[in-house]
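The block that comes next holds subunit A.
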Amino acid sequence: MKPGSANRVVVRGALLALALAITIGAFGALDATPKIDRGEIFVPPAEQLRFASFGFDAVLSDYYWLMALQLVGDASKPVEGGSVAKLIDVVTALDPWVGHPYRFAAVWLTDSLENVHAANRLLARGVAYSPLDWRNRHYLGFNHFFYMGENAKAAGILEGALHLPGAPRYLAPLVAKLRTEREGLETARGFLASLVETSADPRTRAEYLKALDEIDTERRARLLDQARSIYKKRHGRDIERVEDLSTGQRPVLRKLPPAHPHFSSFAWEIDPETGDIVSGFYGARYRPYEHIRDKERRQRWLGDAAHVSRES
Partner candidate 1 sequence: MLSAIRVAAIASNTVREAVRSRVLYVLLFFAVTLMLFGIVLSSLSYVESERILQDVAMAAMRVFGVAIAIFVGVNLIHKEVDRRTVYTILSKPLTRAEFLFGKFAGLVLTIWLQLAIMVACFMGVSALTGAEVGAGHAAAFVLLGGELALIVAVATLFSSFSTPLLSSFFTAGVWLAGHLTRDLRDVGLRSNSEWVGEAGVWLHRMLPDLQSFNLTIEAVHGLPVTAADVWLPLVYGAAYTTLLLLAATLIFDRRDFR
Partner candidate 2 sequence: MDAADAIVRVENVVKDFRPSFGLRSRRVLHGISFDVQDGEIFGFVGPNGAGKTTTLKVLMGLIRASQGHATILGCDVRETAFRQHVGFLPENPYFYDYLTGREILSFYAKLSGVASRAREGRVSELLDWVGLSAAADARLRTYSKGMLQRVGIAQALVHEPKVVFLDEPMSGLDPIGRKEIRDLILRLRDEGKTVFMCTHILPDVEMLCDRVAIIVEGRVRHAGATDAFLGEGEPEADLVLAAVPADLPAQLEELYAASLRGHGDRLELRVREKFVQDVLQATLGAGGHVVSVTPHRTSLESIFLHAVEESSRC
């Protein structure tokens, strides 16, 4: 090796090390955080995206779906419903035949009436594009019943899912229950009775027959309600026990009807919470179950919405 070349190697090595050090140092000093905080994540309107997808609708749809998953999966922040709604709107506008994203929206868009409305719009799109999928109808009906208290509308939507492949057996009894409020017990009974006749599956039939038992029981409970009001008029006071209706002086009924069509060991009771006469078998009257806090929330939401619409 010539004496000069050793020097050259040293100089080059030093230069290389220096450049490397500066690169690493400068990179570390770079502020990688974005200067502008958009707050909400940026999602272009679905229409614009569709317009500029150039035939890549499907893969763009997937991209925004993965973004929605990241958003919901980020434990460091509370889920922001508006962004989920926008993302799923884009996902389903680009590829309306997707399945799960519609239900994903339904699950995550429950924090305000506005978002439930958004979820319902998305679910309606899902129903339109996949009319044979019972699940979107199920979620849509549930939203109408549970968050909006529109039982008749919910019943109409759920009825569309009854005969779709894979639909669960409990749907028909649920529909019957939801219809009772507006259309009366006899319509619900007729609805279920016709289903019993047409269903071939014995287990489904059994499910429907059980629902019919409950309707029969409700019919008797309503009879007892009538008897109870006669009793009040006659005696000037309410019953203490259900048996009061058929015992003591001047009983309203000669005999109490059975508290269940098949199980005679159950008796009628007065629900301490609501004061209703209930069958000991069911423990509640025939109506869609609702937790008191769900009810309160719904009333608050609907009240707010009414307030807003009055103002505007």
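The working rule: a residue touches a chain if its C-beta (ideal position, glycine included) is under 8 Å from a C-beta of that chain, and two chains touch if they have at least 3 such contacts; residues count from 1.
Quick note on selection: all candidates are chains of the complex that A comes from, given by their letters.
Predicted model, so just to flag it, every value in this text is computed and none were measured.
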Neighbour of subunit A by the touch rule, complex-wide, chosen among 1 or 2
1
Residue set of subunit A touching candidate 1 in the complex reads 50-59, 61-62, 65-66, 69-70, 95, 97-100
